[in-house]
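Here the complex is missing one protein chain, while the rest keep their positions.
Naming follows writing order (A, B and C), and every chain is counted from residue 1.
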Amino acid sequence: MDACNAQLIEIWQAPEGNGGRIRVDHPFDIVPGQYMLVRRASDLSSLPVVVFPSSKADNGLITASSLPVDWTPGEQLSLRGPLGHGFRLPASARFLGMAAPNGDPSRLMPLIDAGIRQGAAVSLFLGKLNERASFFPLPAAVEVQPLSALPEALVWADFLAVDISLRSLSSLGELLGLKGGDQKLPCLGQVLVRTDMPCAGIADCGVCALKTRSGWRLACKDGPVFDLEELIDVAG
Amino acid sequence: MDACNAQLIEIWQAPEGNGGRIRVDHPFDIVPGQYMLVRRASDLSSLPVVVFPSSKADNGLITASSLPVDWTPGEQLSLRGPLGHGFRLPASARFLGMAAPNGDPSRLMPLIDAGIRQGAAVSLFLGKLNERASFFPLPAAVEVQPLSALPEALVWADFLAVDISLRSLSSLGELLGLKGGDQKLPCLGQVLVRTDMPCAGIADCGVCALKTRSGWRLACKDGPVFDLEELIDVAG
Amino acid sequence: MWLDESAIQKQDLIIDPPYVNAAGSLGFYPEASAVSDWHLLGAFITNPVSLKARKPAENRVCINFADEFLLHTGLPNPGFLAVLKRYTQRWVRSPLPVIVHLIAEDVKGLAQMVRRLEVCENIIAVELGFAPDTSADEAGRLMDSAFGELPIIISLSPYQVSTIAPVLVDSRVSMVRICEARGMLPDDNGKLVHGRLYGAGLFPTALQAVHELAAMGLSVIGGGGVYTNAQVKALFQAGAAAVSLDAVLWLGGLNLDMLIGESIKEQ
Partner (left out) sequence: MWLDESAIQKQDLIIDPPYVNAAGSLGFYPEASAVSDWHLLGAFITNPVSLKARKPAENRVCINFADEFLLHTGLPNPGFLAVLKRYTQRWVRSPLPVIVHLIAEDVKGLAQMVRRLEVCENIIAVELGFAPDTSADEAGRLMDSAFGELPIIISLSPYQVSTIAPVLVDSRVSMVRICEARGMLPDDNGKLVHGRLYGAGLFPTALQAVHELAAMGLSVIGGGGVYTNAQVKALFQAGAAAVSLDAVLWLGGLNLDMLIGESIKEQ
């Protein structure tokens, strides 16, 4: 799919921005962790907004909380994607750890759903747990824990997914409880790196650049999902 | 009234811009020819739009065709006015001539209504008559004629009202059929001068300045309605 | 040789509270109806005044575009003497100290105007504006002719900063004010019109200019497209000594306290 028409059907307030339901005029497949670019058809020059679906609705998608606050239901949208590389959840994974340090699990929701579908036990580690936990409706099967419990839990997990901002990436090691010298990874895992992506790869602008074990990479093209081991000893 | 809240209830397309119905939260009195400043409550920095009511609706007003095309019904507005000096229709006037060279009579509508109420015969002279006449619903009592008929008609009129743009003001004499030397006014009259009014008098910015017999005047403060004789031998 | 101290001394100019209107935004004197909370401003800057009267530009116009608008007016004003006659008494009675903005055209005319303002009451400074293409040398000569008893403010558009700011460092100029950028747009008929730019879209370049000037050690009045308290704060953070407001003052029903009150309280 190149670009297609869509419509904003419904919006709701979420702690980090508005969430919304979008009707899409075109069938599409999207892997958890991939993103879409959305803009108002009427906007002359605004940059597209990066949207991570939190689930698929009939003929469309539910977006994670990233819509501009001045978008109102009924707006005609133009949508492009899916773009980037999403999560690869090992089919054999039975114990999944998911972490959203900013307290918003919506970008991880499609992966949580996929985990439950393949019969895995899912624990979700949320920052700002007290403020946020009640906000996001979660499947009953998910066990929710504070972010500080993440390091202990990693002993039993066989796959870890983290949604973290580029700005916080340098504290990824700390988040997982790795000490300075201790670089051994607790388990396999992947990291969704949230960042501005103004050009979405068209210009190699470098706003979304991050240093990985293999050198500089662009979140918009090479990510936004990266293997944990690519990031950990660089950032940790 | 200083500034008050309002809401855009309904819009419709008109040849020179959208018209609309605005609900106003506050009682107000406005003389035909006076203007209001309207802006979207949500707009950070756009200049207010100059609006001439074409009639009063219950709790609000119907605007002449000057609303920005991206304003949609339901928008919260902020409204200021009435501002400026409107028409003074002589109570004794029995034969009224009204002229709208751009073919849009909506700014003259409140004056037409007032004329009919005081029992006067009203003739309306419209530019672009063929394209426009059917667009604007007019009271049955109004006789509509092409703009080119204006000079002859002025013989019998005892009051003339013209809605003209600042840019066209220099052709006012030609419009009334006055020859180069012939400066005798056919009748009493007033002219509504349409122009940008960005500062509405707050800054004396001068965008709306026009030369009158008494010197430079500002449409926003001293007008937008001026006596015909103030303009005619300057502009004619 | 004796060093003439006054020759290099900057004249102190304190604007308190640190807010002004931009020249051209509120007319020639503080009209009671224009702003309800005058006490929030530290001084009133007049519209630009030229020695001789200036008529409105033939093709005067206001053109909206994106989050901006272009104003082409020709800076009409009745000329210096007529302005004095009409407004001196109003300046005396003004709720705020007055800064008169002079269009700096030639050395002699400018000196005349400044000398005449020195004997007026309630005027705390003179602000000079230069033509868009004024060179650093010309600007220096004009400035020199204006120095006297009144502190001098120089208004520069962001585009004039790189040319003229170097002349201001180590000069007797008291403050620099960032004024409107200039631009060009097609009018309704497609004819290109140049003029001054207003609107939020002008803010990022104004903020950058303030930062540069403050880094040069100049005392800066920053402004250009300011509509929110967050913008006011950013200007102070960039080093502004005071903030000027322009088209926000035309919105009507404005609560100045909301726009700048919070910043005042925090100081």
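Here are some notes:
Keep this in mind: contacts are C-beta pairs under 8 Å (C-beta built on N, C-alpha and C of every residue); 3 or more make two chains touch, one makes a residue touch a chain.
On a predicted model such as this, the values are computed, not experimentally measured, just so you know.
All shown chains touched by the missing chain in the whole complex, by label: A, C.
Although one chain is not drawn, the whole complex shows that of C:D67, C:E127 or C:D246 it is C:D67 that touches it. Residue-wise, the contact with the chain that is not shown comes from C:L207, picked out of C:L207, C:V220, C:A247 or C:I260. Seen across the whole complex, the unshown chain contacts subunit A at 2-4, 37, 39, 44-48, 78, 80, 196, 198-200, 202-207, 209, 216.
With the whole complex as reference, residues 65-68, 70, 133, 158-163, 181-186, 190, 192, 194, 197, 199-205, 207-208, 211, 225, 230, 233-234, 237-238 of subunit C touch the missing chain.
Everything below uses one rule, namely that only the chains that are shown with their structure count from here on.
Central chain by Cα centroid: C, whose mean Cα position is closest to the mean of all protein Cα atoms.
Subunit A and subunit C have Cα centroids lying 48 Å from one another. Between subunit A and subunit B the centroid-to-centroid distance comes to 56 Å (mean Cα coordinates, whole Å). Listed for subunit B are no residues, as none touches two or more other chains.
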